[in-house]
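Single-structure report; data block below.
A protein chain is absent from this complex, but the other protein chains hold their places.
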Amino acid sequence: MSEKSELGIMDIFVNPMKVTMKQFFKSTFGKPATVMYPLEKRDPPPTYRGMNAIIWDLCIGCGICAEVCPNRCLKMKPVELSDEEHDRAWYGSHLAKRKHKPERPAINFGHCMFCGFCEDYCPTGAMTMTDFYEMADTSREGLIYPARTMKVDLEDLPQLPLTNYMMESPVLDIDPCIGCSKCVDNCPTNCIIMDVGPHDKTLKSGKLRNVENPYFDYTLCIGCSVCVKVCPADCLHMEPTSNSSLSGLTTEESPTEA
Amino acid sequence: MTLFGACRIMAELSIRILIPIFEFQEGLFPPFSNPAGWFADWLATDGGLDTMAWFYAVNIALMVGMTNLILVIHLERKIAARIQDRRGPMLSFRSLREVGEDLSGNAPSWKFKENYSGIGILQNVADGIKAFTKELIIPTKADRFLFTMGPIIFISSSVFLLALFPLSDRFAASSAPAGLMVIMAAFSIAPIGILTSGWASNNKYSMIGGMRSAAQLMSYEIPLLLSMAGVFLVAGSFDPVTIVEQQRESTWLFGLPMWNIIPQFIGFVVFMVCILAEVERVPFDLPEAEAELVEGWTTEYSGIRFMFFLMAEYIRGFAGAAVATILFLGGWAGPWPVPPEIWFLIKVYLIIIFWIFIRWSVPRIRTDQILVLGWKKLLPLSLINILIVIFMVEIYPYFTAIVNLPEVF
Amino acid sequence: MAEMWISMGPQHPMTHGLWTLKVKVDGETITDADPELGYLHRSVEKMGERRKYFMNTTLPDRLCYASSTTWTHCYVLTVEELMNVEIPERAKYVRTIMLELQRLASHLMWAGSYMPDLGHITGALYFWRDRELFLNLLEVPSGSRLLYNYIRIGGVKRDLPDGFVEKAERVMKLFEQRLDEYSDLFENSKIFRMRTEDVGKFTAAQAQNLGITGPNMRGCGTKFDLRRNDPYEIYEEIDWDIQTREAGPGYGDCFSRYMVRIDEMKESMRIIRDCFKKMPKGPTLASTIPVRAQGEAFRRTEDSRGEALMYIVGDGTDRPYRWKIKSPMFTTISAAPHYLKGYKVADIPAIMGSVDICIGETDK
Partner (left out) sequence: MEIKELMQELSAFKGVSNASMIRDNVVKLDIDKNSSKEFFTKLRDDFGFEHCSLITAIDNQPEFELVYHFTSINKSVTVGSTDMSVMTEVHVFLERDTPTIESISDLWGGANWHEREAFDLMGIYFVGHPDLRRVLLPEGFAGHPLRKDYVYEIHEEEW
């Protein structure tokens, strides 16, 4: 390459100054690229991942958001629901009532990295991410948002089907099951029913008794694995689901044209 | 009327107030002879009046220089911002206003402008307040005396420069016959301050920066002075006034004034490069190359000491541009309706703007390259310039007298 | 001056991240160097062993904040190899577009951070201003400006929204004009040439043996690019060329590395345009995605800085048993003494900046 010899002594400043002069006039008589931040703000796109908000009317307290949070910045906290909130609950309000203590997520934004998994894996679409990003605070405690501060109320709720984004469902290992029905009590979608098991079982007392076992309605299961966690006899485990009705992570309905 | 004449009148006016004050003080202790009385007597003499007048003149020069300093810094910031597609300092007023809100607890009643724009020059005030209120740190293992002396030498030699150059033949704080020589002498005090602070910081970056600076300034002094020598030869004087008068008087085609930039263009180029290196601006700012040496010899300094270095650099830049104007651009010469002082400042600011554009357009060059440039390119070029001037001033008129050549120069 | 060791870093304008370069200087000439790492070590590999496969896509995002999508993509590609996931055709195109946008943003970030190393602040702001254009583009589908978390196991998070193609075409046209403009500011600037030419040289054989890959190796004339030599996604079907710097004075020095990256940016825009042309319709995420994996797999991709390689061992659970990350910068920094010796102190930022150091991925 002979580029080296092409440059003369005047190219020390002539060539670069051509560019800078041009830009100087451009930004003096035009608008510079800078955004004067506190006075003017740029609009985030609709997909922006900002601060979370939770539509309590849709939330069923399954805890999947806390499960998938890579930073564990999201915890399920017990809350007291008012009667109005009970009535407004669109999805499984009877469950929320039945449960002894309903739980709703609280977020520590000091740990949050805004990855958006909680939004993507929420089976009801209750967890949303807004485009609000100015949440700086002077203390770490100020970044901990209790469950009730995350609540938003929407007029027209999105009607989404329950979806198992976790790709797994619980499977019963029937022998150790003691028929305590804890899984039924805790299942957030009411997809478990207790029914008479296939065979009798010897209890500790020596009696032979027919034990009720849980049966799963996999079309309603969201794979939250709450039943697995509460099971006292460790008779449940998660297995990759083969249910074809469950869709993947597609949040956008229609693919755009190329 | 000259600046000094005006100051003399101001001095005469002010001693009418001052002498009664001192005499009153003398009268307080009648049995003893009092220094206040001696001082009052001295003020009434011619020497006392002159000293007062000098005091005023130097202060006015200093004020002009400092005002220019703020303007240059603001100009640099704004032009740099425009070059880089930014806005530059704009909202300093807003932050001052917020300080007011914080201090008083409620919003101040005054409001300047709704969008707060166009008052970014107050950023200099904010910077000054910041620098003054910052802690002055002296490293434990530094040489305390030299560490403190470094910035003092640097800033005092630079402020000294401000009193030395005239804005016009009437607006001059000092008019020494050897004026430009004194200016260059003041210019070359600074390496002592740089070396001192670089060594006293007890930091490897600072030391390398100081060494680089010393090497650079020393190697560029020689072509700098040699390129000035051409002008001195033509004018036959070191006096700025004489040099400018000579440029104003010599004419060229169509009676246009022939400033030194035209016959001595090589000298002008060499001088501009050397003075850039002398005031350590990009592309020659490698003593404080922030990429490899953090901040060079100013690494360990903080607060007002660091501010002194920055201010001194801008003052030196302003002084360097002023010297270039006097030597090559005809000083305060210019058409009538605009006063000569303004002509002078216009030329100085044009040079400064050119430097600002250079600074934000090119990278920094390397130590070995800068020395190669200084010794191998600029030194021969400045010698060639002197040869041209000798031919012009001595040999050509000699032949003109014999052979009756047209008088070009 | 006697020989002395100067420590540059971990807090130093040259280092672009937290690392230390100890250089032994004789006057201003470098006689030895000793790079040190570990100031940013976050034990990503160990953290990955505690998280599920899909949750781990956030971790490689944070390996290199300048080019996060390429790292997520390398991880996802490896996991897909491990789990035998087939991804839809359109997802491959979307991924390729995002990867090339990210490469553009990353190269611009490099160029922007290289210019202050040479004392050229204006260049930094110009390149960073242009990087904003591509960040705005990346922000539209992914919803984030720096750490996208967009590429997921089995495809991508969501399809490209409406109007993306037009916006991208507009941005690329503007950027091409600006690149032409910048050639006067950099390539045709004498001082820029003086600082970068014949500095930090290494040959192709040295680079291969020392493990210097990517644009740095292509700057020495090696025609090797994993997008072509171990193709993934749809780079086979796209029309593009490997950019190298073959001969001449700028051969294996800082200037050739600069030029290779500038040419690669132009090439990336060519790839994106071709992708827009050939992109089919369809879903962008596989219908079923496994959660557990057994066995071992590795994939290598062409990161913006060189060869990125991930090796994952699964033991049948939903978390990786061993996850090993190969960062191209790790070996490039280890070779620093080889290409620093003999140059001046002022060349250190020029050389270490030109290899595009990213400490996030190096320290893991």
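Note that the chains are named A, B and C in the order they appear, and that numbering of residues resets to 1 at the start of each chain.
Keep in mind that, in the parts below, a contact is a pair of C-beta atoms (placed from the backbone, for glycine too) under 8 Å apart; a residue touches a chain by one contact, two chains touch by 3 or more.
Computed from a predicted structure; not experimentally measured.
For the omitted chain, the shown partners it touches in the full complex are A, C.
Of the listed residues A:Thr34, A:Asn108 or A:Asn190, the one in contact with the hidden chain in the full complex is A:Asn108.
Of the options C:Asn84, C:Asn229 or C:Thr317, the residue whose C-beta touches the omitted chain is C:Asn229. One chain of the complex is left out; on subunit A, the residues touching it are 72, 75, 108, 111, 144. Annotation for subunit C: contacts to the undisplayed chain at residues 37-38, 41, 43, 45-46, 205-206, 208-213, 217, 222, 224, 226, 228-231, 298, 300, 307, 309, 311, 313, 321-322, 324, 326, 330-331, 333-335, 338, 363-364.
Methods note: only the chains that are shown with their structure count from here on.
Interface comparison, A-C versus A-B: the pair with the greater number of contacting C-beta pairs is A-C. Taking each chain's centre as the mean of its C-alpha atoms, subunit B lies 47 Å from subunit C. Subunit A and subunit C have CA centres that are 30 Å apart.
Chain geometry summary: the mean Cα position of subunit A and that of subunit B are 64 Å apart. Along subunit B, residues 83-86, 360-362 each make contact with two or more other chains.
Touching two or more other chains at once are residues 122, 126, 129, 185, 189, 191-192 of subunit C.
Interface residues of subunit C, counted against subunit A in their complex, comprise 51-52, 54-56, 58-59, 61-62, 90, 122, 126, 129, 132, 139-144, 147, 149, 152, 154-155, 157-162, 164-165, 181-182, 184-185, 187-193, 197, 247-250, 276, 279-292. The residues of subunit B lying in touch with subunit C in their complex are 80, 83-86, 204-205, 208, 211, 282-283, 285-286, 289-294, 360-369. Here subunit A touches subunit C in the complex through residues 1-4, 7-9, 11-12, 15-16, 18-20, 22-23, 33, 44-45, 47-49, 68, 70, 113-117, 120, 129, 166-168, 240, 247-252, 255-258, going by the rule given at the top.
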